[in-house]
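Left out: one protein chain. Kept in place: all the others.
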């Protein structure tokens, strides 16, 4: 069992301005994660635009991330498939390429059908010995999993030691899941980190999210772990205006890539179409807010 | 044309613990709005649990709010109907009962059909001489209205001088709507006020939302109007942890009512089933956050 | 316990051309149900445009239907509410006005939450001694109830002897529900009757639907009950072109009312806006098909 407790930097997939994959920029992203004391990185998630990559591009991304992170950070690879076979195949590929853990969300199903969801997770878990992070993100997957279902599913699956909980309101669901599953299931926050403070207070073991200043989340968790909830709150709330700003529905990724470009980590803020780009006023707002928040931090 | 510029307190509908309508508590709610220098109040919106009231209860609420607010605050009444006739009838009733303005959202339609939406708004506008606030809240209505459609619709309707914009990301949509409609359309923010600062900076004329400390929003707008964006930001960001906390998906209203009960404004935090109540840990989190934020404010 | 086995005519709500309620036309609708040997009528369902009626209109409809059907047909009244209190109140009103049974669908909830759905049904069932027909129509309610949940829920509720099953594909779900619940739960088909033949073959006890020629459904069930599945199929398939035509998504009700007007049962085919009206070509198609099908029947 991998030790994934802590903050994981959810990697965007870098593109050149023409939309071509920019593998080289992964190095700076991973350096950023290492320097900010993240415990790991996650690639090929929703915010990695995984759905906009070809199968070949997926493999290139995994290879590069694994190679660059090796010995420094754990690598969790998104292996969600549009069907069970695809999920199994992606799980195998990530395993073969050297991932440390898999992140898997329910497949698209036309109607709420938890038996089908369960069968899918079993098939994926059977296909790889790696730790499995179950992703609970109904706004993306269309599947609602109750705390009771999650507890039962992760008990059945020998490798499902982790949950990425992105079903708001997240603080009460952290409590509900932990009440049922106890310490055998590590719960990560996500959703840009907007409720990280409360998630940690409820017993979350870290976060998997792509906020462009992971150091803010790492320090929040360090202070919470040190028992200094009050200073943690001070710290977190200082960053909150920017965390909130980045987490805007529909343009999160574009804002995030703009910030990462400003930080010198990405060479381009390109998001593949029809992913939304931000307008000039939003870019200006972002810069002013970063000046204010990241300057004083 | 009514002058609605400013912050409007979106009123929850108070209930006794047994679920019965608590009309008396409207007085304290309206006092709160007046004392915090709101320009108006809004009743029978989504957060007023309008859909959970009988027709008779709706009329009682409007009567009480109009009587209590008279001479102190404008009263905007939600008149959205499940069909065009119902919208027309509600518009007439609110007009007869003395409302100053109507707030209307698109009706439920099975498929995106802007011709039907347009016909509905025309019928409602024809039924009353009052100012009309078009509510753009696709997460509730299921109808997406582009900035171009909104500009065209509000130009056609002689009384539609106002827009309540709740289609995230809201800051760029404020800009898009104002670019097309100019000053003839006043744009309000909503959604708990989480992006009020940016909405005002983009030219919004106020907010219609129910955050339990309306004074925080009023002061933010006062500072922005005074040209002191920097102090406005300081002020807004001091309140942001609580604004964000209250705005949690699915439990906003329950948190809000708990805060209002704590403030002595509501006698019960009751939300009608199946509206979600919060658990003890959430209540404790809320109290700690209010202590921290509203104490230092 | 009421004996509801058989075909129930789901009543549309008649309007005059100007949209006003046309109570008098209920008499002809109910005569039609009686003359075609339906066992009962159902009012205030989705196809009764219940959501487009005021509370006062709802009561007028129930009173008139009960008065007219008395001694001839059972009356099942839709009592679905937008919240639990509203459901309870509607259940009480229908009971007081003399209904024989209640039809109730889950309330609108933002997220799949079967605990809330269960609490709602319990509250409604506690409010009335009448037989309860649980309506399973996820395309309308947004709530998916598995066969296992339905079996458990209806076992808990002492009056829930009936299910109106409108979750396609319906034939396998009839089998799934009956396997779990056995004969204690009578299952009705709906959805315009398009799969009535198969639903009956799987053990359904009848149908609750508004196809404009209920005699076609009654005769199908009579033949099936008589053990003559082959003649039942001949009969049903002769009507199928029209059953299919009427059941078109979004315009079912408009087509149905046009046919009922042609039959002399309704004086107007008016559907309240934004309910869709049909175009001239659709009206012509309908007439040609009725000539062909109802002529040779």
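For clarity, chains are labelled A, B and C in written order, and residue numbers in each chain start from 1.
Assume a contact is a pair of C-beta atoms (placed from the backbone, for glycine too) under 8 Å apart; a residue touches a chain by one contact, two chains touch by 3 or more.
Everything quoted here is computed from the prediction, not taken from an experiment.
J.: So which of A:82, A:148, A:226 or A:284 would be touching the chain we can't see?
T.: A:82
J.: So one chain is hidden, and I want to know which residue out of B:111, B:184 or B:287 touches that hidden chain in the complete assembly.
T.: Of these options, the touching residue for the absent chain is B:111.
J.: Of the residues A:119, A:226 or A:284, I need the one that contacts the missing chain.
T.: A:119
J.: What residues on subunit C make contact with the chain left out of this view?
T.: With respect to the unshown chain, the touching residues of subunit C are 168-169, 171-172, 175, 194-195, 198, 201-202, 233, 237, 240-241, 244-245, 248-251, 278-279, 281-282, 285, 292.
J.: What residue numbers in subunit A mark contact with the hidden partner chain?
T.: Within subunit A, the residues touching the omitted chain are 19, 49, 51-52, 54-56, 82-86, 89, 107-111, 113, 116-117, 119-120, 123, 249-250, 272-276.
J.: What residue numbers in subunit B mark contact with the hidden partner chain?
T.: Residue positions of subunit B that touch the missing chain: 111-114, 138, 144, 146.
Keep in mind that, in the parts below, only the chains that are shown with their structure count from here on.
J.: Based on mean C-alpha positions, which chain is nearest the centroid of every protein C-alpha shown?
T.: Checking distances from each chain centre to the full centroid gives B.
J.: Distance from the CA centroid of subunit A to that of subunit B, rounded to the nearest Å?
T.: Subunit A and subunit B have C-alpha centres separated by 33 Å.
J.: Provide the C-alpha centroid distance between subunit A and subunit C, rounded to the nearest whole angstrom.
T.: Going by mean C-alpha positions, subunit A sits 46 Å from subunit C.
J.: With centres defined as the mean C-alpha position, give me the subunit B-subunit C separation in Å.
T.: 37
J.: Which residues belonging to subunit C are in contact with no fewer than two other chains?
T.: Those would be 111, 113.
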